[in-house]
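Just one protein chain is left out here, and the rest sit where they should.
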Amino acid sequence: MRNVLGNLITLTLFGESHGPCIGGVLDGLPAGLEIDSEYIKSELDKRKSAPAISTPRREEDIPEFLSGVLNGRTEGTPVAFTIANGDVHSSDYEELAGIARPGHADYSAEMRYGGFQDARGGGHFSGRLTAALVTAGAILKKALEDKGIIIETHIYELAGIRDEDRMTAEIKKARDEVDSVGGILETVILGLPAGVGEPSFSSVESEISSAVFSIGGVKGIEFGAGFDIARMKGSEANDEFAIEDGRVVTRSNNNGGINGGITNGMPVVFRTAVKPTPSIGRKQNTVDFSRMEEVQIEIKGRHDPAIVHRAVACVDAAAALAVADLLCLRYGSGYLLTKEDKMGSNK
Amino acid sequence: MRNVLGNLITLTLFGESHGPCIGGVLDGLPAGLEIDSEYIKSELDKRKSAPAISTPRREEDIPEFLSGVLNGRTEGTPVAFTIANGDVHSSDYEELAGIARPGHADYSAEMRYGGFQDARGGGHFSGRLTAALVTAGAILKKALEDKGIIIETHIYELAGIRDEDRMTAEIKKARDEVDSVGGILETVILGLPAGVGEPSFSSVESEISSAVFSIGGVKGIEFGAGFDIARMKGSEANDEFAIEDGRVVTRSNNNGGINGGITNGMPVVFRTAVKPTPSIGRKQNTVDFSRMEEVQIEIKGRHDPAIVHRAVACVDAAAALAVADLLCLRYGSGYLLTKEDKMGSNK
Amino acid sequence: MRNVLGNLITLTLFGESHGPCIGGVLDGLPAGLEIDSEYIKSELDKRKSAPAISTPRREEDIPEFLSGVLNGRTEGTPVAFTIANGDVHSSDYEELAGIARPGHADYSAEMRYGGFQDARGGGHFSGRLTAALVTAGAILKKALEDKGIIIETHIYELAGIRDEDRMTAEIKKARDEVDSVGGILETVILGLPAGVGEPSFSSVESEISSAVFSIGGVKGIEFGAGFDIARMKGSEANDEFAIEDGRVVTRSNNNGGINGGITNGMPVVFRTAVKPTPSIGRKQNTVDFSRMEEVQIEIKGRHDPAIVHRAVACVDAAAALAVADLLCLRYGSGYLLTKEDKMGSNK
Partner (left out) sequence: MRNVLGNLITLTLFGESHGPCIGGVLDGLPAGLEIDSEYIKSELDKRKSAPAISTPRREEDIPEFLSGVLNGRTEGTPVAFTIANGDVHSSDYEELAGIARPGHADYSAEMRYGGFQDARGGGHFSGRLTAALVTAGAILKKALEDKGIIIETHIYELAGIRDEDRMTAEIKKARDEVDSVGGILETVILGLPAGVGEPSFSSVESEISSAVFSIGGVKGIEFGAGFDIARMKGSEANDEFAIEDGRVVTRSNNNGGINGGITNGMPVVFRTAVKPTPSIGRKQNTVDFSRMEEVQIEIKGRHDPAIVHRAVACVDAAAALAVADLLCLRYGSGYLLTKEDKMGSNK
């Protein structure tokens, strides 16, 4: 449904970048699921990354749970949470009111919301909302981990470079040049049983891409060999099946663990393209749409030369939500509970 | 919702490849919309393509409307339609029962449906179901066209080749080699007003990718410069705004007409990666999962060496459904009616 | 979602009374569920009832399954079915075009669909569509029965009379007087475990009433003591709990087996008010809305003096769909399968 992610495990997000807080409502979790605050915090920290690389906009992201959690375990009712916004420099943004920053949603949002949205800091479109996505996703990511399903996203390529040792240097170079860089993330999901997914419109690819494209800056997604598979011959692309240790496996994994929208038991693999941060300090030509005039701007404020590393936690979260939802559609939401959970209590 | 595409304009598909028919229920259309049978037929014909290139499995796809249409116009109630299946060679498929054809959904489906699905011809996962997708999509594609919104998909690359003159040769070569090729499609949507899309989970990218990934064989999607944007600098990637003929435009279109999940008025551009047809006549190593044995197979029957050109109409349909849904969310379903429609009648 | 019943087990209906057929798409069923054609037929027959009481519009309702069923068991994919319309006397209805039959949806539908709907025989609003509701509901009703959950609707009151022996006489009297009567149905659901339901907007009452109000002619629903409970004191209304045979029970059941929207293990009881058939042969004052003139009409054709008994199967179906959906939300759709189902196969 509109603006809600998921079918059984559902997430609704809310909040503007410069409002009092952002937050979300996560529904459909079974009762008794452990909420691990430390784990959530570490996922949120990944989203912030090291100050050496990113800009020093240092907000302490600590989710406050308003409902649905009691003594560290879910109650089975909707889980609402907020994360306070802080460290806001409205003045950085107010002089940009009415101006379309290139690569940003200012103009689109003006046309969508007729001038009523909070333009400050990107309003509803700010990357800030991903903190809520990561919070909700962390709950599912941990639950899946406890069931042996591991989701792991890493930087596959940054600024066109595969060599990890050179990546940090590229980011610093971009900062020096008052520019920004993008990158490609790769996600591997291990331990997912075969038979998960709903063909047609709730295939594994549909569900994961729906979630991943909610992350700002994402411009592409590919599964398995992705766009490269389009250049292979069938004899080369087809993953031949085999039996190993009594299990059905494939010898290659060009299909990324998904056939016909349903998992086949092999690792699910996908890559996400993240564009370079649009906010750069250079002079840019653009328009003031409130006056319909062409102008030049320099965006003051604090700019991340790269958001790729910050997106790692976001993609993990998106994948966790999509995968958990599909598993629960298949097996019921009780699937998320471990034996220990089922014996536990929050009393 | 599960297995249903869309929020306001919704499509439910049903049917197995070797059942009596496939079909769909399209709901949310306003009353009075013209149903142009010729237009639908021409879209379905595109899906079949020329016999010179594809295999001669020649079914005449003529949708039969069971409800919701009266004298060539919608009644405003759910539109159900079926398309008869014909020209079925069950024997081609029955000896493959229990065998996982590489690149196909046989094993995944076995795990998903516990052995109860109709494996013949790929059951629910067959490309046949796209005939229903194209039928429903054609209705919206035509309505959008009449409103000045044009959706156009073409083959961007086939078998790694950009040159159109060489493409047909590549397909024939693949046929001769008893192999198959894939390709990349490019879709351009013109005339979409700015301000369309719902940020977060119903962004333009989320909605389009949800729909496109329902097409079998699709393994990737990218918007604007897509994966290439991940290799650009921000100064290069950012689309600078300008004013032309009193309208806001961008000088480049690396973002593919979408900012923050919402259209900005520029052409929406995306590319779809289609894998090579999995069914090839060559010997392939695989498993018989009913006996858990490794086997070799040669898939008899009629094989398309390429399905890329057939996917063109499917991607058009998927895009039309997604775009129409977002427009109606924004403006109400009456948006789809032209002045002539509003004055018309089906009595 | 709009025009779709259910969350996990979903039903979409389509069809107009005088189109070629009516039908539905039932999705979310697990693979391997037995489809008992005889059972479905007997439920459809209840919907028709004995000719002695009802009018002789005798259509043989035999559902044709288009998808999702193989060798008598579900495949786990969407189950689409149609029921042919026959025995149509268009001429009976055509002279009423543009006229608002009192108690019917002619005028409402004209305003809703702007004149594009098929007015003949009530179009989409005809009782005919309940044949599709009963077909889908029968599948779930049988599955629930096999799990020990019994749904039983009977006539509680007809034409204000409780005495069954006098009911048939009342119907015949109404026929003689060229009039019609209504009644109240009572439904009991036995064997439902405690803990089923989603508080707030998917409570047992919300789900059942949503489904039951889709049946034409229904004007009220009450649970347990219903409107009478509003006249009780708390000390009288409260159902005291007790322990019987090691189970928690209540000594009275004024709450109809539901507390806080969730079942408590006692029989779920509700009553449905069905208005008298609007089509009566008498002269009635009304308007011709195509000319905005007051007119008098006599509705020719075949009129049921009562539809109450025919609604019994419809309410059973509605309740079965709602209850099955809530059970599957709670336990997963595999809940519907018996041990025998799980060992069965459709191969």
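A, B and C are the chain letters, set down in written order, and residue numbers restart from 1 in every chain.
Rule of thumb we're sticking to: contacts are C-beta pairs under 8 Å (C-beta built on N, C-alpha and C of every residue); 3 or more make two chains touch, one makes a residue touch a chain.
None of the values given here were measured: they were computed from a predicted structure.
S.K.: Please identify which residue in C:Ala138, C:Ile151, C:Met167 or C:Val274 touches the non-displayed chain.
M.R.: Among C:Ala138, C:Ile151, C:Met167 or C:Val274, only C:Val274 touches the chain that is not shown.
S.K.: Among C:Ala174, C:Ile189, C:Ala320 or C:Leu337, which one is in touch with the chain left out?
M.R.: C:Ala174
S.K.: Which is it among C:Ala31, C:Val69, C:Ala225 or C:Ala313 that touches the chain not included here?
M.R.: Only one of C:Ala31, C:Val69, C:Ala225 or C:Ala313 touches the chain omitted from view, namely C:Ala225.
S.K.: Which parts of chain A are in contact with the chain that was left out?
M.R.: Residue positions of chain A that touch the missing chain: 1-4, 8, 10, 12-16, 19-23, 25, 27-28, 31-32, 66-68, 70, 73-80, 82, 97, 112-118, 123-124, 345-347.
S.K.: Write the list of chain B residues that the hidden chain touches.
M.R.: That gives, for chain B, the contact residues 1, 8, 77, 199, 329-332, 334-335.
S.K.: To test your reading of the contact rule: which positions on chain C touch the chain that is missing from view?
M.R.: Answer for chain C: residues 1-5, 7, 11, 13, 100, 102-113, 122, 124-125, 129, 157, 159-160, 174, 177, 179-184, 193-203, 205-206, 209-211, 213-214, 216, 218-227, 229-235, 237-243, 246, 248, 250-251, 254-256, 258-265, 271, 273-280, 282, 284-287, 289, 292-294, 329-330 touch the chain left out.
Following the convention adopted for this analysis, only the chains that are shown with their structure count from here on.
S.K.: For the homomeric pair chain A and chain C, should the interface be classed as same or different, according to whether the shared residue numbers exceed half of all numbers used?
M.R.: Result for this pair: same.
S.K.: Whose Cα centre is nearest the centre of all Cα atoms in view?
M.R.: B
S.K.: Using CA atoms for the superposition, what rotation angle relates chain A to chain B, in steps of 5 degrees?
M.R.: Copies differ by a rotation of 180 degrees.
S.K.: Using CA atom averages as chain centres, what separation in Å is found between chain B and chain C?
M.R.: Using C-alpha averages as centres, the distance is 37 Å.
S.K.: Distance-wise, how many Å sit between the C-alpha centres of chain A and chain B, to the nearest whole number?
M.R.: Going by mean C-alpha positions, chain A sits 26 Å from chain B.
S.K.: Need the CA-centroid distance for the pair chain A / chain C, whole Å please.
M.R.: Centres of chain A and chain C (C-alpha means) sit 44 Å apart.
S.K.: Using the touch definition from the top, which residues of chain B touch two or more other chains?
M.R.: If we look for residues of chain B contacting two or more partner chains, we find 1-4, 13, 112-113, 124.
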